[in-house]
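Note that one protein chain of the assembly has been removed; the remaining protein chains are unaltered in position.
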Amino acid sequence: MITFDIGADLFPLIACTLAAICCGLLGNFLVLRKQSLMGDAISHSVLPGLVLAFLVAAEINPSVMFAGAALAGLATVVLIEAVKKVGNVEPGAAMGVVFSIMFALGVLLIEQAAARNIDLDASCVLYGQPESLAWFSAPPSFGDLFAWRTIGEMPRQVMTLLAMTLLSVIFISVFFKELRIAAFDPALATSLGFSATLLHYALMIAVAGATVASFEAVGSILVIAMLVCPAASARLVSDRLLPQILWSVAFAIASGVVGYFAAIAVPAMFDRDAVSIAGSMTVVAGLLFAFTAVASPTQGVLARAFRQRKLARLVALEDLLATIYRRDEQGVGAAPAAQAEVSLQSHRLQSVLRLARKRSLVTGELGSLALTNDGRRVAERLVRKHRLWEDYLVRKAGVAPDHVHESAERLEHFAPAPSDGPEKDPHGKPIP
Amino acid sequence: MIGLSAHLGSFHSHGRTSITDVTDELPTFAEIFETLTFQAGFNTNMVVLGTTLLGLAAGVVGVFALLRKRSLVADAISHATLPGICIAFLAAVVLGHEGRSIPILLTGATLSGIAGVLCIHAIVRCTRLHEDAAIGIVLSVFFGAGVVLLTYIQKNASAGSAGLDHFITGQAATMVTQDAVVMVSIAGVCLLLVVLLFKEFSLVCFNESFARATGWSVSLLDLIMMALVILVTVAGLQAVGLILVVAMLILPPVSARFWTDRLWLLVLLSGLIGASSGYLGSSVSALLPRKPAGAVIVLAAGVLFVISMLGAPARGVLASLVRRLSLNMRIASEHLLEAAYEQEGRPIPGDQIRGLARLRAWPLWTLPLMKLTLNRKGYLASVTAEGWRLTPAGLARGAQVSRNHRLWEQYLVSYADIAPSHVDWSVDQVEHVLTPELVAELEHELRMRGIEVGAS
Partner (left out) sequence: MTATVHSKPRRRQGEVVIARPEHSKESPLSVHAMTVAYNKKPVLWDVDYDAPANQLIAIVGPNGAGKSTFIKACLGLVPSASGQVEFWGDVYKRARPRIGYVPQRESVDWDFPVSALDVVCMGRYRKIGWCRPVTRKHKRAAIECLDRVGMASLAKRQISQLSGGQQQRVFLARALAQESDLYFMDEPFAGVDAATERAIVDVLRDLRASGKTVIVVHHDLQTVPEYFDHVILLNMRVVASGEVADVFTQENLQRTYGGRLTLLSEASEAIAQAASGRR
């Protein structure tokens, strides 16, 4: 189903993917600094800047419009800070105030531009229609792409995005440690001499730049999505910043490529016309996020539930071994009480027993269970830990002897044993 | 920019977006009067009435969203309505109904708004991400899905699909009587619930843990609050559009907050500001060509916001600037009084005043203001070539300030061990703000430590 036509698809695809990468990179720091919505605010408020620049230049002049939009983006950041600090307004509300007024202004200005018979609509500069980047004199095969001509005929939008992506990469690699420390602890950063405020503004200028550069190709909603979704997904995959950034780039590329083809191919399967590419990329980014949230090996909902289960099974197994050990220690024959003492529901007990047999820790049937040598070693270690902890809790922590059992029960499974201890535990039992 | 492109698209397809847009000329006074007094034709009346009531409801509900620090959740909700609208349209068409039926579309919008809120909740609960990221994700992904569906509908389901994109930037002119009735009932429901649950909402917003500890169901109250936000958002979709409707929930309460410290007054004012921006915005939009109602309403609210932020006497920027300046003036002039007291009443020469100004980093332009302050309080006797001469009252005040200063220094020295939280108050500031009760307490504490403070 998926067809790739160099002329129709190459540059739109590159533009979409570059926009996704550029925004995805910067988004990492927005998400970490809990300022994800700055992207939302900036991408709404560059509108009046774009239109004013258009009205001033009276034509589509990319550099003037870029400057207008960047100025509007910067003004947004400054205004939000001002409303927050001077007006004493809660941060979220301050953002809402500024971007909604700016956006309304933009909508009104467009109407005025239309009144002067200036046709904003004809240009795809504002629209973000990647389809318009089609390359009419494209070479027929991929081999012919490796020529200077390709670079020469690259649309301006793609060039801008390429430049902006490179700038973002450079910005992040040069200021990596400063950005990291400012995201983690702004006060520390400032005290170390990297002004957190300055970095904040630098980051915001970069976001405004990325927003404006992406506008021409893909439009605002994709910018907002790419500033948040890839970084948020990456945050659920990795605990460290550098891998997180790399993951976010991977997610961004995936959303870009898959989204692009899905927009065309999925409707085509049902004999329908293509849908919005930007929208489709956003949806893919959202699906990727949902998938990560559920299935991430470290942070995912499934992984955590699975770990909980595994842990509970391990604890139950250890409890079973310890129970048999204590029973043997007291010399109470093969008491059928093992089940009650471990206090497990029977189906859990069965699964724990299977696990114990598989690791050849126990032999025999329920009611006449016996420890193997391995099993005895494990159980001994556990009981030793338990009694050392009881001793520690009583002697050092001052807990009453009749209370320590429950605490020690928890500690024996997770915590390393206190290093030294006497021969006997508080209840007078020997410590193995 | 999808919102923009959709809007431009609508511009080109309709040619005009305001209600009475027939000429480019300015309206006559008669027209203005008619519009503002609900005599400008039935349709215009409905629009003006509907947006006024919408503003009222949004202003009232917005107060609690603001105080609960959930303003931007409303933004996510409004963006999240788009896929619901599109799905409702498609479903209606499939089932053989009229796709553009407003009640069906708004039901879809409500449902997907609710889904958006639930998603935000789930992301915050189940992952390590914070609310801002959750809002960003829901807002963009839902809206993106909406855009996908919208382009699908526009390109494929040709019949009757025109007008769905009006929900993005709003099209007040398409409102009919039925919509105004919907507005009236939504505003009524919002007002009723806010009046009934006023104390519950205020408790939850102020102190959630106390509300919980005294047995209120915080999650139920939050649910009702969010339901009201969704209701207002959905009601505003048609007139203001989903990108700007959040402004109706944020701008009025933030503006009103500058004017008052009383909650009931805040709610009242916010409703009033919301209603008047709805009224003014839709009237202007009706009177002038090419003024889309949604944007004008928001800009009207924006103007009220700027006026409030700058000019409100209670918490406005100008008022607090004046207050700060006058405090600085008082402190500066008291330093002067102190200096005069230490010179036993001799006039202070101009050189010394300038030196003092350098030392305390006062800008020199404040000197005339200082003279005025001292004069008004009757502390300044005369300004001659010799310098500034003070009245006996001025000298007495100087003595008092000087004593406060020494008391405070003494306190810091002798209580350095137990007053760490007060040490960062600069000595220069504190002596001027000490109330008589505090001075008495200082004296008491110092005497307790056996430090002689002397009579005041």
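Letters are used for the chains, namely A and B, taken in the order the chains are written, and counting of residues starts over at 1 for each.
Assume a residue touches a chain if its C-beta (ideal position, glycine included) is under 8 Å from a C-beta of that chain, and two chains touch if they have at least 3 such contacts.
Not measured: the values here are computed from a predicted model.
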| Among A:Leu133, A:Ile324 or A:Leu411, which residue is in contact with the omitted chain in the full complex? | A:Leu411
| Hidden-chain contact residue, picked from the options B:Val60, B:Leu150 or B:Leu266 | B:Leu266
| In the complete complex, which positions of chain A touch the hidden chain? | 88, 298, 303-304, 307-308, 311, 392, 396-400, 403, 406-407, 410-411, 413-416, 418
| said: Using the document's contact rule, name the residues of chain B that touch the chain not shown here. | reply: 67, 196-200, 202-203, 205-207, 209-210, 212-216, 257, 260-263, 266, 421, 441, 445
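Here, only the chains that are shown with their structure count from here on.
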| remark: The distance between the C-alpha centres of chain A and chain B, rounded to whole Å, is 32
| query | So in the complex, which bits of chain A are touching chain B? | reply | 31, 34-37, 39-40, 44, 47, 83, 86-90, 92-97, 100-101, 103-108, 110-112, 114-115, 120-121, 126-129, 215, 219-222, 224-225, 227-229, 231-232, 235-236, 263, 267, 272-276, 278-283, 285-286, 289, 293, 299, 301
| request: Can you check the complex and tell me which residues of chain B touch chain A? | output: 1-5, 7-9, 11-12, 17, 24, 66, 69-72, 75, 123, 126-130, 132-133, 135-137, 139-141, 143-152, 155-156, 169, 243-244, 246-247, 250-251, 253-254, 257-258, 289-292, 294-296, 298-299, 302, 305, 309, 315, 317
